[in-house]
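One structure is given here, and the rest of the page talks about it.
Here the complex is missing a single protein chain, while all its other protein chains stay put.
Should a chain be cited, it is by its letter among A and B, assigned in written order, with residues numbered from 1 in that chain.
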Amino acid sequence: MSLLQSTAYQIKNKIISREIKSVDLVSSLFTRIKHVENNIQAFIVTDEKKAIHDAIEIDKRIERGEEVGLLAGIPVAVKDNICTKSLPTTCASKILQNFIPPYDAFIVRRLKEEDAIIIGKTNLDEFAMGSSTENSGFKITRNPWNLECVPGGSSGGSASAVAADVAYMALGSDTGGSIRQPAALCGIVGVKPTYGRVSRYGLVAFGSSLDQIGPLTKDVRDAALLMQVIAGYDSCDSTSVKVPVPDYMEGIESDVKGLRIGIPKEYFATGLKSDVHTVIKDALKVYKRLGVEIIDISLPHTEYAVAVYYIVANAEASSNLARYDGVRYGYRSNNAQGVIDMYSKTRAEGFGNEVKRRIMLGNYALSSGYYDAYYLKASRVRTLIKNDFDAAFEKVDCIMSPTSPVPAFKIGERANNPLEMYLSDIYTIPANLAGIPGISIPCGFSKEHLPIGLQILAKHFEEKKLLQIAYAFERETDFHLKKPPLNVSSLQGA
Amino acid sequence: MDKTVIEYIANLSRIDLSEEEKVFFIHQLSNIISYIEKLNRLNTEDIEPMSHAIISSNVFRGDEPVVSILREEALSNAPSKIGFFVKVPKVID
Partner (left out) sequence: MEYEVVVGLETHAELSTITKLFCGCSTKFGAEPNSQVCPVCLGMPGVLPVMNKKAFESAMKVALALNCTINKFTNFDRKSYYYPDLPKNYQISQNYYNLGVDGYMNIDVNGTIKKVRIHNVHLEEEAGKLIHPEEVGANYSLVDFNRAGVPLLEIVSQPDMRSTDEVESYMQTLRKILLYTEVSDCKMQEGSLRFEASISLREKGTEKLGNRVEIKNLNSMKSVIKGMEYEAKRQAELLDRGETIARETRLWDEVNERSERMRSKEEAQDYRYFPEPDLLPVLIDEKWMSEIKSTIPELPFDRRQRFMEVFKLSDYDASCLTEEKVLADFFEYCLSISDRPKAFCNWIINDLLREAKDRKLDIYNLPIKPKQLAALVETIERGIISSTIAKEVFSEMILTGKDPQKIIEEKKLVQINDEGFIESVIDKMIASNPNVVEDYKKGKKNALAFLIGQVMKETKGKANPKLVNELLVKKVGG
């Protein structure tokens, strides 16, 4: 296997042992980016010069025998809704096209502290609003497994980059499935941590009570490695929690014998594609072989999750996105007469349709006379959804389901029906509403040879357990080692 | 959802809509809203609303100064400025 196809964990040891140099790795990576980027369009911006510079510095430090960080010399991609001080942060929106933040997000600081090499910023649905990365204001990212298909979203750029081996690991954000779903659709691992586990400081807010940053990686061990770096308390985020961070790598091989796995019947109902269902059933057989106990459970309020989500997330978004007004930063319309006109034209010209739709929906749900019927009602049903999980976790250790009811769909196929698009997030949304952690791991392929993801959910702050359970599957299977056909034609890079 | 409502909401959202866009969004938002109406099937009278995904409280910082960023940096992204002021079209109360 080529170096670029290796995992971060494998490469990390080679760099530290000086078997390979970070700078060589970064150069060959950028060569490969030049080969495949035209096809997949994963990045909004890359910074080769800085990456090379940083890699040289790390190599020097290793040579001098200095102590280096957990991600020393490893190329990492960052979703473009996470603030980086020297690189533009656009959220794939025209309204922030030239915005360069004067500060680094907490997790970007963490990456730098651990000596990671930030290679660029990845594409997304504008302001992370979408499930296909088609709503980017700049470009459409493609699925490396089939360039006519979407990579999922909103962290489609990050997922596509990792799947195509143009980043060893990537960061995404997950508000209703935006890490797990693209990870599933691109055949990689994606983790949405517990709400509060990873600081949101510097993550451009979409739905503040739902957003979490998390890893997209080639395998489970890498996810554990990246979690180790980004998890932890941050005094700049009031919702960040002071729960100690465990060693995610330690004991990752623990066996799962006797584990109680809950299978929610609501997640296997209408809308679930049959070959996805089949693949998930096969995955459960693997676990059975490992000695787990499969228990049928019910999460009765699942059918309301999408409705609750579209009220809560968009109400929060309508207010989070009010700041894009052309006053202090970002795009300002030149055709305006007076301040109010400036606001309305700036926002009309700067935002895409999906963002406009959600802002309006959110404002509607909060507006005078509708607050109780929509926002408050949704907040109450949210409690019911959380209670469903609390009750389930009395009986089981984790919950398994498909990550997405369908594999990657064709670009443009769902663009004209927002509601249908929203409904495809049905399995991922409830975890965000409840604040619990979830992981998606590759578990098979559809008839069209598109990847399918298995979602595992656990109680608050049980990421370590999730990683152990996921690793147990990975050890028994080789789906995570499968590479998209893209590689065959363009392996020359490494 | 009708024209009056969409105009009211567009104004609240500070988003200019053309007549065609109004028709387009009335249609789409109506679909979504009628889907959302399904929540009314649930009786939630005694259920507490949930506005945070974690149960925690009383997070504070001390009243300790942190050095502000440079003015040049603070205003480097401003689309229009005069000196160290941000410039906007004339605001009339």
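Following the convention adopted for this analysis, a residue touches a chain if its C-beta (ideal position, glycine included) is under 8 Å from a C-beta of that chain, and two chains touch if they have at least 3 such contacts.
Quick caveat: nothing in here was measured; it's all calculated off a predicted structure.
Novice: From the list A:8, A:315, A:406 or A:426, which touches the chain that is not on show?
Specialist: Considering the complete complex, A:315 is the one touching the chain left out.
Novice: Who touches the missing chain here, A:37, A:54, A:325 or A:463?
Specialist: Touches the omitted chain: A:325.
Novice: Looking at the whole complex, which of A:45, A:339 or A:373 touches the chain that is not displayed?
Specialist: From the options A:45, A:339 or A:373, the contact with the absent chain belongs to A:339.
Novice: Can you say which of B:5, B:26 or B:74 touches the chain missing from this structure?
Specialist: For the chain that is not drawn, the touching residue is B:74.
Novice: Kindly state which of the options A:24, A:57 or A:237 is in contact with the chain not pictured.
Specialist: Spelled out, the listed residue whose C-beta touches the missing chain is A:237.
Novice: Footprint of the hidden chain on subunit B, which residues?
Specialist: Interface with the chain not displayed, on the subunit B side: 12, 14, 51-52, 54, 56-69, 71, 74-75, 82-91, 93.
Novice: List the residues of subunit A that touch the chain left out of this view.
Specialist: 81-83, 89, 91, 96, 99, 101-103, 105, 200-205, 207-209, 235-239, 315-316, 318-319, 322-323, 325, 327-329, 339-340, 343, 363, 366-368, 371, 375
We take it that only the chains that are shown with their structure count from here on.
Novice: Taking the touch rule as given, give the residues of subunit A at its contact with subunit B in the complex, in rising order.
Specialist: Touching subunit B from subunit A are residues 98-100, 102-103, 194-196, 209-210, 235, 238-239, 241, 301, 303-304, 306-308, 310-311, 318, 322, 325-332, 336-345, 347-348, 351, 356-357, 359-361, 363-364, 367, 373-374, 376-384, 386, 418-419, 422, 432-435, 460.
Novice: Would you pull the subunit B residues touching subunit A in the complex into a rising list?
Specialist: 5-6, 8-17, 25, 28-29, 31-33, 35-36, 38-40, 42, 44, 47-54, 56, 59, 61, 69, 73-80, 86, 88-92
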